[in-house]
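Okay, structure first, notes after.
Note that one protein chain of the assembly has been removed; the remaining protein chains are unaltered in position.
A, B, C, D and E label the chains in the order they appear, each numbered from 1.
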Amino acid sequence: MFFHYKGLQFEAKPDKTDPVLAKHLQELLGGAFGEMTVAMQYLFQGWNCRVPGKYKDLIMDTATEELAHVEMIATMIARLLEGAPLEAQTDAVNGNPVVAAIIGGTNPQHKIVTGLGPALTDSAGEAWSGKYIVASGNLYADFATNAAAEMQGRLQAVRVYNMTDDPGVRQMLAFNIARDTMHQNQWLAAMEELEDDGLEGLPVPSHFPESDQNNEHAYTLWNLSEGDDAASGRWASGATPDGKGQFSFLAEPVPLAPEPVLPPAPPPLYGTPSTGGGLVQKVKDVLTP
Amino acid sequence: MFFHYKGLQFEAKPDKTDPVLAKHLQELLGGAFGEMTVAMQYLFQGWNCRVPGKYKDLIMDTATEELAHVEMIATMIARLLEGAPLEAQTDAVNGNPVVAAIIGGTNPQHKIVTGLGPALTDSAGEAWSGKYIVASGNLYADFATNAAAEMQGRLQAVRVYNMTDDPGVRQMLAFNIARDTMHQNQWLAAMEELEDDGLEGLPVPSHFPESDQNNEHAYTLWNLSEGDDAASGRWASGATPDGKGQFSFLAEPVPLAPEPVLPPAPPPLYGTPSTGGGLVQKVKDVLTP
Amino acid sequence: MFFHYKGLQFEAKPDKTDPVLAKHLQELLGGAFGEMTVAMQYLFQGWNCRVPGKYKDLIMDTATEELAHVEMIATMIARLLEGAPLEAQTDAVNGNPVVAAIIGGTNPQHKIVTGLGPALTDSAGEAWSGKYIVASGNLYADFATNAAAEMQGRLQAVRVYNMTDDPGVRQMLAFNIARDTMHQNQWLAAMEELEDDGLEGLPVPSHFPESDQNNEHAYTLWNLSEGDDAASGRWASGATPDGKGQFSFLAEPVPLAPEPVLPPAPPPLYGTPSTGGGLVQKVKDVLTP
Amino acid sequence: MFFHYKGLQFEAKPDKTDPVLAKHLQELLGGAFGEMTVAMQYLFQGWNCRVPGKYKDLIMDTATEELAHVEMIATMIARLLEGAPLEAQTDAVNGNPVVAAIIGGTNPQHKIVTGLGPALTDSAGEAWSGKYIVASGNLYADFATNAAAEMQGRLQAVRVYNMTDDPGVRQMLAFNIARDTMHQNQWLAAMEELEDDGLEGLPVPSHFPESDQNNEHAYTLWNLSEGDDAASGRWASGATPDGKGQFSFLAEPVPLAPEPVLPPAPPPLYGTPSTGGGLVQKVKDVLTP
Amino acid sequence: MFFHYKGLQFEAKPDKTDPVLAKHLQELLGGAFGEMTVAMQYLFQGWNCRVPGKYKDLIMDTATEELAHVEMIATMIARLLEGAPLEAQTDAVNGNPVVAAIIGGTNPQHKIVTGLGPALTDSAGEAWSGKYIVASGNLYADFATNAAAEMQGRLQAVRVYNMTDDPGVRQMLAFNIARDTMHQNQWLAAMEELEDDGLEGLPVPSHFPESDQNNEHAYTLWNLSEGDDAASGRWASGATPDGKGQFSFLAEPVPLAPEPVLPPAPPPLYGTPSTGGGLVQKVKDVLTP
Partner (left out) sequence: MFFHYKGLQFEAKPDKTDPVLAKHLQELLGGAFGEMTVAMQYLFQGWNCRVPGKYKDLIMDTATEELAHVEMIATMIARLLEGAPLEAQTDAVNGNPVVAAIIGGTNPQHKIVTGLGPALTDSAGEAWSGKYIVASGNLYADFATNAAAEMQGRLQAVRVYNMTDDPGVRQMLAFNIARDTMHQNQWLAAMEELEDDGLEGLPVPSHFPESDQNNEHAYTLWNLSEGDDAASGRWASGATPDGKGQFSFLAEPVPLAPEPVLPPAPPPLYGTPSTGGGLVQKVKDVLTP
């Protein structure tokens, strides 16, 4: 169960109206790596966590914080939209390039649909999707996914930070960027803890018997793109990070199986070749190599 | 530019018809972490790669291999569907639980839409989406995302492996699982190489000035879920993985900013409160705290 | 900012394993009218609320409660999935209709993707979408939308209640159904309060000048489907609910404007008829009536 | 079965070219509350209606009218696009802010994909979705949903009306706005009629036995957001709109159930903790509180 | 403007309850090539048609008919669902394979969401999308798309026909299949008429100047898949269907352009390599070939 404080985790107040920036900030709210994604991803990981104690508590602490981030960005967008011109028509431009930029650079739904409020979409206007979140039940895989998500998220926040000089917006983003720093670190630390606790390791899932995978092909780089520049990286020779093998480089790979030849589909489906209803001899000719 | 060999990278032939398993295998073809996702993710990372040489070559080698995996799973699905009963109606069951399972456990589109061929959907029938792929231009963030994707992908492949005993399917999956082992290792190795080459590191993006982030909040865990189990993990004290800070634990966090109070929307949008057209005194009462 | 309690708002524990029921319950979690929708809808309405005080507080109280409902359903689904058979193949049925039902009636992603955890999808496996939520900035329109959502939601909960006899599931649903009763009532009461406060009324938005709408067509039912049964309802005569007009019935409607005739598209777009490049006389013939 | 008249229900002719306005008008065509949604929503309610007579006739009358509205908006968009500049490149601006606005404010698909025709998307370019429509089989719930949709739709139409001064566009919108007035009123009237006919009432579904819901929690507001402003509204005390209870206010709510603790997932799924394959003692330590 | 007749274009009454078949029939209603797609596709082509007269009339005649087909399939689905068991739980099977099939083979939303009514989804439960329709403004391209859609649609209808022996369902499908025959023929005839009228031809758009396309590459098959079986088809030699060239076969194709090498991204985006903030000498090493 949750409780809501009226105060924001951190201030979210721009210095001036900016509907164009509001549109851009939607990426950090409802984009694939926006606050909504990490909030929901961590919540579902918490609810799907079958290890009671420190891991679940860490997940729920962070999930709950991300809800506060959704709130902060949503509030910032609402404030950036205040005071924006509401025109929807070409001749409103009236020789003013700023108005031209606003007409082009604003999401129309910020006016027509939400009435100056945030939308649950990304910066291109595409709705947030439940498919963005990952909660597999395997904590190591999920923490790795979380760490990567925080990298993508911090990268995007830094980009938006560099695209504006509004002090209020930068102040908030500086906080978000710092939190992303923490979250990158904590998920990486949690992966180490899982290894130390003997719960999981590389390759994920690490308890799957090596005898059941095709070990011959477990540590070889297939050279399927022209040139062998890749042979010089540390992924092509030496010990593997999982400590269980040696990288090798397959310079001239060939297919290991012949061309698959599929039999005809059954007549009721009327695929090609169909054998349903008066087919002539030519079918056989085609089918006989 | 690409060239296609008729042979498969590895054999993809089941021992027997199994339309239910075909539906499940769709997850490994068109799911969020299926072969289609990694194929397209790596291709777009390659086309978006602005470091010529070993990194780009590694990406394109792997991208091209994943196309071959898409082909293998697609072929396996087509073969698993061959010979399946085509009924769409209840009374086809005729007392036979196996037919009941097939009627319920088969994706109807495998019959009606593709005529026993694979679909570009996941195991629940949802279409593959271009939103699944990640190619940010930051190789470290992307390689971390790739490693995580290979963990999720191997986890799913292992689960399906354990859910069938068909020797042909298991043989193919044992190969895919091995390749996922390689790919987990190679992306982790590539992240190390990026650090060794001084191109990128933690926190991503590592060249963003520390002075621009809010450092006070960069290494603290906010205790926002009841209980302090999380305080005992290595993410709550000690050195951080990025080597730049010390974890701390904020046991009793409070909001750092007051409740945001938003002014009314402009009259032409008719939000609440509206000031457009004959509003009575009560509006003022509501607006005046 | 939010705080998370470890306890659930209400118990969510089934009496027995039931993966089929778990799939059905997904509708109440991630369907268009599931708990996720109302939670996010109310949060965004709160963050978009420009009337400080009782209305915003009501919205945030309810939004926060709905997050607890998401948690309850998610937990229930995780528990219903525990102990389910994991087979993905036809011959696992082995003559057992129950296994057949489970193979067909379970969402494969509950096994392959979430590892017995809930997914952010509906009962047909389609991902939850940010497009499901409504937060327009007009509280009356939004409260009406909320009341309708709670009706649809309670209807769905009642249907699932009637589709199972598991005491634990029914106990939880009886609580959810009661809360839906409260929420239907509270949003309807809040609509009345908005009217009493002079903030909004019918037709929404009520402050739009009547002189700007085409009043001639504001209270007439057009009889565009064969038969005049509809003429006998109270929507076809008498005073209108908004107290501003009298219903009337247009028995034999005709179009009020002539057929639209569109001019050719410009040559660079190569629409039909194109005038770009050597068009013969016949074009004119076609274009000249 | 349907018949199509060539004439439009009402004139849809703008006074001048305006591709920016055309993009905005897409919201009223293919947005979540656009004409397409209500047309399809009412059609499916009609086809799903199991009460012959006046209700079904009302639904089909209105559904058929909404098809005419789709046609009107589609025609208006096609006409607004006529004469627009077709440039896709930056230097076409040539110092002209109006061209800049058009380049930014036009949906590129209006040129590339539809060749100056309407698209079945909203104003942000997102495709219309079948998930937008509601047809539950419960007429009261559906009419409430319809009334709310007409409120959101009228609100959006009014906003666009205020965002343009094109006389032709305003003339059409004034008609649409009037029709939305009618439709709000008619669905509310139809809800009353359902109550008068004894078919349905509050809380929906009203025939579900009170004894089966958890009545203790049916009329209480949980105070889950800081502050008790909400206690002063009429939703917190007094009789409830359904006439079956008294509102109350739960000032200091606590969770009613303990923290859920989930057992480990089965080994074949390799969740955490996994018990599959050589797990060390540490697992037990973690699992033992 | 439209008018609705209460009668159906053709009878849509099954002989018996069959919720499994209802789920399958959803493909013909809301699938990518279902009746909804062709109805909306033709409507938007009509509203986007800039040739008054016979073409537009043909399009609108057919569009209006397809609405009647949507109605027929929707009605059939509602009737197939009547009388189906409503269980959502595993133990409802009670040893009965037919119930097992129904539990697995029914779309849960037919019970929970629509209450035995049709949904606007396909047979896998995915919502119908506005992206399915095509209306480009070029009638030849669109009629070709229509003809292809009618082929896919008839193919799917035939498959479902073969998957059931319910006389009522087959009777309706026999009608739909016949209409698809007509529509395939009519669109092909309309393409010929467009050519005869000099409005459009091959290659579409045919009025684009040949001098502007790269004619050297306009009629050659690139042999990019191992083996030269394709060289024996009529697409590899002889006159081309557009009457403007001769097919040829490029047996050993090579890339016509060198590997693209992209420069670094600008520092504010923090791509790799980044030049923003303290990059060491190694970057130069990587960038210098």
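Note that a residue touches a chain if its C-beta (ideal position, glycine included) is under 8 Å from a C-beta of that chain, and two chains touch if they have at least 3 such contacts.
Computed from a prediction, not measured in an experiment: that's the story for all the values here.
Here one chain is not drawn; of A:Ser123, A:Asn176 or A:Thr240, the residue touching it is A:Ser123.
Here the missing chain is touched by one residue of B:Val51, B:Ile133 or B:Val158, and it is B:Ile133.
Although one chain is hidden here, its contacts on subunit B can still be listed: residues 1-9, 30, 36, 40, 43-44, 47-48, 60-61, 63-64, 67-68, 70-71, 74-75, 78, 113-121, 127-131, 133, 135-138.
Panel shows subunit E; residues 5-13, 32, 53-58, 60-65, 68, 75, 78-79, 82, 86, 111, 115-116, 126, 129, 131-132, 134, 136, 138, 140-141, 144-145, 147-149, 151-152, 154-155, 158, 161, 171, 174-175, 177-182, 184-186, 188-190, 192-193, 196, 202-205, 208, 212-225, 227-230, 232-235, 240-242, 245, 247, 254-260, 262-263, 265-266, 268-271 of it touch the chain omitted from the view.
One chain of the complex is left out; on subunit D, the residues touching it are 1-7, 49-53, 55, 86-91, 93, 95-97, 99-101, 103-105, 107-109, 111-113, 115, 121, 124-127, 136-140, 194, 197-200, 205, 207-209.
In this section, only the chains that are shown with their structure count from here on.
If each chain is reduced to the centroid of its CA atoms, subunit B and subunit C end up 27 Å from each other. One simple way to say how far apart two chains are is to compare their mean CA positions; for subunit C and subunit D this gives 7 Å. Annotation for subunit C: residues touching 2 or more other chains are 1-9, 32, 53, 55, 60-61, 63-64, 68, 75, 78, 86, 97, 100-101, 103-105, 111, 113, 115-116, 121, 124-127, 129, 131, 136-138, 140, 155-156, 205, 208, 224-225, 227, 255, 262-263, 265, 269-271.
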